[in-house]
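With one protein chain withheld, the remaining protein chains of the complex are depicted in position.
Here the chain labels run A and B in written order, and each chain numbers its own residues starting at 1.
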Amino acid sequence: MNKEILIAGFGGQGILFSGKFLAYEGLIDGKEVSWLPSYGPEMRGGTANCSIIISDSAVGSPIVSNPDILIAMNLPSLDKYEKETKAGGQIFVDSSLIDRKVERTDVETYYIPATKMASDEGLTGLANMIIIGHMIAKSGIVPEENIEKAMHKVVPATKQNMFDLNMKAVKLGFEY
Amino acid sequence: MVVFDKPNALTENTLHYCPGCTHGIIHRLVAESLDELGVTGRTIGVASVGCSVFTYNYFNCDMVQAAHGRAPAVATGVKRSDKNNIVFTYQGDGDLAAIGTAETVHSAARGENITVIFVNNAIYGMTGGQMAPTTLPGQKTQTSPYGRDVEAVGYPVKVCEMLSQVDGATYLERVAVNNVANVKKAKAAIKKAFQNQIEGKGFSLVEVLSTCPTNWGLAPDKAIGWLEENMLPYYPLGVYKDKYAEEK
Partner (left out) sequence: MADKVLMKGNEALAEAAIMAGCKHYFGYPITPQTEVAAYMAKKMPKTEGGVFLQAESEIAAINMVIGVASTGKRVMTSSSSPGISLKSEGISYLAGCDLPALIINVQRGGPGLGGIQPSQSDYFQATKGGGHGDFHLLVLAPNSVQEMVDMVFKGFDLAEKYRMPAMILSDGTMGQMMEPVSLEKGIINEYDKSWALTGTKGERKPNIVNSLYIAPEELEKLNFERYERYKKIEETEAMYEEYLMDDAEICIVAYGVASRVAKNAIDTARKEGIKVGMIRPITLWPFPKKALNEAADKVKKFISVELSMGQMIEDIELAIRCKKEVLLCNRTGGMITTTQDVLNKIYEANGGKQ
């Protein structure tokens, strides 16, 4: 297996954090992984994206230009990366922020109103984790049972409240 | 009975300085201070670029030779490596007040616990007498052949006055080595600058007004006269800052 994932959205949506969580999922599962952020001024409120690769063998280039899985958390990201997604790949769309449909017909498409669900459930700022949870459920690239372990790696032990909220968000997305 | 001898902190090497140059006196004052304070064995000196470039041959302690203007940064590294090291830089006016201004100001601002010996002779000596940041208005040099024109090239930098505005500096004094009385005062200032470091008091700088007979084009005695007539009025002697005296 070699899955290339691109998570893209606005700076501040927790793109890099959710990517790190996903990378740990892969690591705990015994896979080779890489995580690469976009960096620089564009992070200041502009677009942010994160390349994650989860593979059975050593990861080659850490740069994902043609993802197997695209998570689009705003319209510019969908506009930019929809056409780059591999045929047969999967596109996950935060439908509360993106009001258009995916035009490609050779990919699997999943719509989830992650941002709205987050605000409805008192999980403001955790739409990223909701959509990641949904992606894990639908793609099956990492096992469900590692979610808690991976979360421990990215949320400090001293922040139990944060841990619980993030777990709730992932679960919400997973079960959607 | 020996009544006058070479300090232990000076090596046997013959100084390369020109006849009448006051670097020799200043070297001796530094060496005497190190000996009297009993710290020569744990002293590391930082040589600069200019006439004082060869000081590593003259001081009988471990020495590192720094790039032009960078002595205070090198000294920062040496001091931070082991705070028991007694660290001094020995720099001229071009080195300290032109190319190394940033290092000078920022080592003072950080309050680095080092001692800076700043020899101001109002000219670049080693390269043959060019205009220095401390060259006086109207003073003729190789690169100000018609005299320093302040309209065109600006005014001299008064280092002690400038650094007295830097909160991190501990002790700043300007001295001269033009007569016996002033040499004694210079010695006291240099020794105090080292004593401050031993006591962990922070950044100390002693500016020593010095002569350059060769590049000023004057006989040694006339050079002393020129220093007194021209440099002393422009660069008044005295203590510009003494943080611990103020607190008493």
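Convention: contacts are C-beta pairs under 8 Å (C-beta built on N, C-alpha and C of every residue); 3 or more make two chains touch, one makes a residue touch a chain.
Treat the numbers as computed from the prediction; the structure is a model and nothing was measured.
Visitor: Which listed residue (B:Val78, B:Ile117, B:Val157 or B:Val175) would be found touching the missing chain in the intact complex?
Guide: Missing-chain contact among the listed residues: B:Val78.
Visitor: When the complex is taken as a whole, what residues of subunit B touch the one chain not shown?
Guide: Spelled out for subunit B, the touching residues are 11, 40-44, 46-47, 53-54, 56-57, 59-67, 70, 73-82, 85, 102-103, 105-106, 110.
Visitor: Of the residues in subunit A, which ones touch the absent chain?
Guide: Within subunit A, the residues touching the omitted chain are 20, 23-24, 27, 32-37, 39-41, 59-63, 65, 153.
Keep this in mind: only the chains that are shown with their structure count from here on.
Visitor: What is the distance, in whole Å, between the centres of subunit A and subunit B, each centre taken as the mean of its C-alpha atoms?
Guide: 62
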